[in-house]
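Removed: one protein chain of the complex. Kept in place: all other protein chains.
By letter and in written order, the chains are A, B and C; residue numbering begins at 1 in each of them.
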Amino acid sequence: MYFASDNAGPLHPKALEALTRANEGYVPGYGGDDLTARVQDRIRDLFEAPDAAVYLVATGTAANSIALANYCQPFQTVFCTPLAHINVDECNAPEFYMGGGKLTLVPGSDRMTPDALRATIEGEEVRGVHGPQRGPVSITQITEYGNLYSLEDLHALTAVAKDYNLPVHLDGARFANACMALGCTPAEMSWKAGVDVAVFGGTKNGLMGVEAVVMFDPDKAWEFELRRKRGGHLFSKHRYLAAQMDAYLDDNLWMTLAQQSNANAAHLVEGLTGAATIRNEPKGNMVFFDVPRHLHQKLQAAGAMYYLWEGTFEGDDPNEMLTGRLVCDWSISQDNIDKFISLVKAG
Amino acid sequence: MYFASDNAGPLHPKALEALTRANEGYVPGYGGDDLTARVQDRIRDLFEAPDAAVYLVATGTAANSIALANYCQPFQTVFCTPLAHINVDECNAPEFYMGGGKLTLVPGSDRMTPDALRATIEGEEVRGVHGPQRGPVSITQITEYGNLYSLEDLHALTAVAKDYNLPVHLDGARFANACMALGCTPAEMSWKAGVDVAVFGGTKNGLMGVEAVVMFDPDKAWEFELRRKRGGHLFSKHRYLAAQMDAYLDDNLWMTLAQQSNANAAHLVEGLTGAATIRNEPKGNMVFFDVPRHLHQKLQAAGAMYYLWEGTFEGDDPNEMLTGRLVCDWSISQDNIDKFISLVKAG
Amino acid sequence: MYFASDNAGPLHPKALEALTRANEGYVPGYGGDDLTARVQDRIRDLFEAPDAAVYLVATGTAANSIALANYCQPFQTVFCTPLAHINVDECNAPEFYMGGGKLTLVPGSDRMTPDALRATIEGEEVRGVHGPQRGPVSITQITEYGNLYSLEDLHALTAVAKDYNLPVHLDGARFANACMALGCTPAEMSWKAGVDVAVFGGTKNGLMGVEAVVMFDPDKAWEFELRRKRGGHLFSKHRYLAAQMDAYLDDNLWMTLAQQSNANAAHLVEGLTGAATIRNEPKGNMVFFDVPRHLHQKLQAAGAMYYLWEGTFEGDDPNEMLTGRLVCDWSISQDNIDKFISLVKAG
Partner (left out) sequence: MYFASDNAGPLHPKALEALTRANEGYVPGYGGDDLTARVQDRIRDLFEAPDAAVYLVATGTAANSIALANYCQPFQTVFCTPLAHINVDECNAPEFYMGGGKLTLVPGSDRMTPDALRATIEGEEVRGVHGPQRGPVSITQITEYGNLYSLEDLHALTAVAKDYNLPVHLDGARFANACMALGCTPAEMSWKAGVDVAVFGGTKNGLMGVEAVVMFDPDKAWEFELRRKRGGHLFSKHRYLAAQMDAYLDDNLWMTLAQQSNANAAHLVEGLTGAATIRNEPKGNMVFFDVPRHLHQKLQAAGAMYYLWEGTFEGDDPNEMLTGRLVCDWSISQDNIDKFISLVKAG
């Protein structure tokens, strides 16, 4: 019953096989190999973006931070939500990569609204040279709280950004889950919706550690390469990043895995409904649920693994309501899901 | 009727005379002169802090940013209010000097409350290595909105910081105005209240451009000197910074000027009372007042200079209420204050 | 005949098997898994350093840059040779990670001499606050030019550093090759020789992409973790870094692979002797040799892959002498080496 994160399970066997297949002979390092070129082409095809610049890095923090630094000057500020991964979970990596840039938080719920975004943008650059200058808008799809933007939502947000000529970054650590939940194409969820640079994540969806950064206007491609290198994120044995991504694209594995994760979460939601309050609209692979402390302790004792988003394990009041985060990856078994549901229902 | 800022008026004649007096003969550069040493000693005396490290820089942004960088690692975050000068008026200077550090905003009013500070601190470092680490607490006295912390307020805020072993920075661009408003000593408003590093501002109180950074624990003195130098803020002809500060200390000029500024503001408040709503508790030298657009336009036409904090000069509704900021420096004449009051009363 | 780099060949089958073995079940991310803890312990054992802090990253640039940033303030400078990887091959990554620190080049040959190091250190900090302050000494073992420091050499260099209380960083991208060439233990080549932080490289010696950073004084361990995270180098699926390193340590695979690489280079040197001038003292796995342009063109046409260190493929003079770099990894076959030798001998 491992719902702690979608980085806790095994990588999909086909990704592992791809590594084995790639492990033959001699190839140029640093992305100069044929497999990397092939994968870049395939991602351009997938995104219906023949001119896009595509690069692979091994972590989501690197993907986001280098991408943002490529579109944000150090005297500018990035607009994001308070819960955004780049704000709370990257230990100032964006600020570091941007050379001292800033994040301006768009207040409100987990999902950024166009009105709140517009008001926040309007609140910057009111002091001329004195204040931070407006920089990129960063949207997380699916959000950290497991919520989904519809295509209309995305269009509305990027329209605001475009009103101010601001570039749009999409943190797509769970890009695939979102695409499957929306039933749309990668193009529809990115450049067709006004996104300038998207992270097409693989790590949380069955790969070992690889994220593709896709810049739809290739003007800043070389700058990205330099920023990647000076961040220490240009892999010498780059073929092994490429191989994972290649497997991910074969037979739409990325879709299959995301569908499976989403279905696992849906199964969980279905089972928990009535037994527990669900706090988010779980259309992807994450479910936030309310759980009284005594039950939480019982679940953990029974081997259920998940993080608390609110509250603590220890506490005086056994009936205090806590909030737990359940993340389903592709590999979680139906049995374990059912077992977890039964435990919750048993109370 | 120049209420735009306390940096718009002339410097006090005694500061100018001090520059003239200092302009004799040859002295070592970069702060190696006797006058600088003398001023450092005088500030240590003033703050009753014989071990303090004292340095002069020419701008408030430099004073704040270098001070913060000296106490904040790049993977940490500074706690301040949303309205803090370091957040809205320094174009990412703190983030730049800290090497990519962050500011975490303590929500609430212009004045930080101990509860809000504690809750905000508690909200950081809940994710181990993933999130920003807790760094200094930065307090602005007098605040950007012209409000004053009492000594009790300061003690309560620094007590929270000490609970987490966080250093406390005091942005004292208007340190003198605050001291006079509180009727306390510099020591009482700084180290005795739990402040670790204070900016003792002179620029907004009648000097040309000089701020003293006072670090009560001298352990980080040399690091400050290096950070000042690499920021380009070590003046070669340092005696001219020192001379201003020397004049500032003579016969307690800093007190006289701040008392005068505060008295000017009090006079303004007295006159406006009944005629306009005052938005802050103006105990220092800044008054925020509500003004309908038509009156604002009339005041500007009559030569009154001040910035709007809310609203715009142009607008459809002549009766829309705007908020203006009136700043009094030492030099503003009673006649001009009275003239302004009359204009407001005339409506 | 692939001598282009030791990052061009396949990873050793045992490393791949280890990845497969690690791909079971659910484990905590970000290095919180048992395998990571086990590998850290094994490296502490290998280095006979029970208190050392040990961390894994995926690239050599990350290992060097984060390690240097952990020991170098932004107002300091790192002492290294002009040919050092950190100077010429990391696109300012050290300067970036250090937050604007500097590299001061120790003049002379590829191998730093104690006298040159001392003279260079003496040349810094002669201007007080004005110049860069002395920071770490960075030594590359084996050097970029394939040369080896003896243990005596290392002791002599670190003794100079200690005279100035400067920490010593060892860029050990080819740590294993050096150890095998010297016939010494990792401890003897690191802390026993005065090294404070060593990179124990795996990527160039048969792994996919993993380097261990070993800090013999664990005081700065937490700071390293934070710097790693904010660099985007904390892997969520950390077990796959650990698995590679675990395989590397099993049955001393790191030794076997390095011995094989070194033996391959020795075989190459033996064969080339008499037929070509060798430019370095090739005790590790790199051979720099002189080759006239016409022969270079012929070798490339025959499928030999290596980089030129001096000169260019195209040129007017077919007899102009160029310098090529031949790097042997563990996997290069004797047949290919012999074939290459024959081609050179044929002229």
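In the analysis below, contacts are C-beta pairs under 8 Å (C-beta built on N, C-alpha and C of every residue); 3 or more make two chains touch, one makes a residue touch a chain.
Predicted, not measured: the structure shown is a model, and the values here were computed from it.
Considering the complete complex, the chain that is not shown touches A, B, C. Touching the missing chain, out of B:G9, B:G101 or B:G194, is residue B:G9. Although one chain is not drawn, the whole complex shows that of B:R134, B:R230 or B:R325 it is B:R230 that touches it. For the chain left out of this panel, the touching residue among C:F96, C:Y145, C:Y248 or C:Y306 is C:F96.
Of C:G131, C:G271, C:P292 or C:G315, it is C:G131 that touches the chain left out of the display. The hidden chain makes contact, of the residues C:F3, C:Y26, C:Y55 or C:F75, with C:F75.
The chain that is not drawn here is touched, among residues A:L148, A:A161, A:L234 or A:I332, by A:L234. Where chain C meets the chain that is not shown, the touching residues are 74-77, 88-92, 95-103, 105, 127, 129-133. Across the interface with the omitted chain, chain B contributes residues 2, 4-5, 7-11, 16, 19-20, 23-29, 57-63, 65-66, 90-93, 96-97, 203-204, 208-209, 226, 229-237, 240, 305.
Within chain A, the residues in touch with the undisplayed chain are 30, 73-75, 99-100, 129-130, 133, 223, 225-227, 229-230, 234.
The criterion applied here is as follows: only the chains that are shown with their structure count from here on.
The largest tally of C-beta contacts between two chains is found for A-C.
Among the remaining chains, the Cα-based centre furthest from that of chain B is the centre of C.
Computed centre separation for the pair chain A/chain B is 41 angstrom, with centres defined by C-alpha atoms.
Residue positions of chain B touching 2 or more other chains, listed in rising order: 74-75, 99-100, 129-130, 133.
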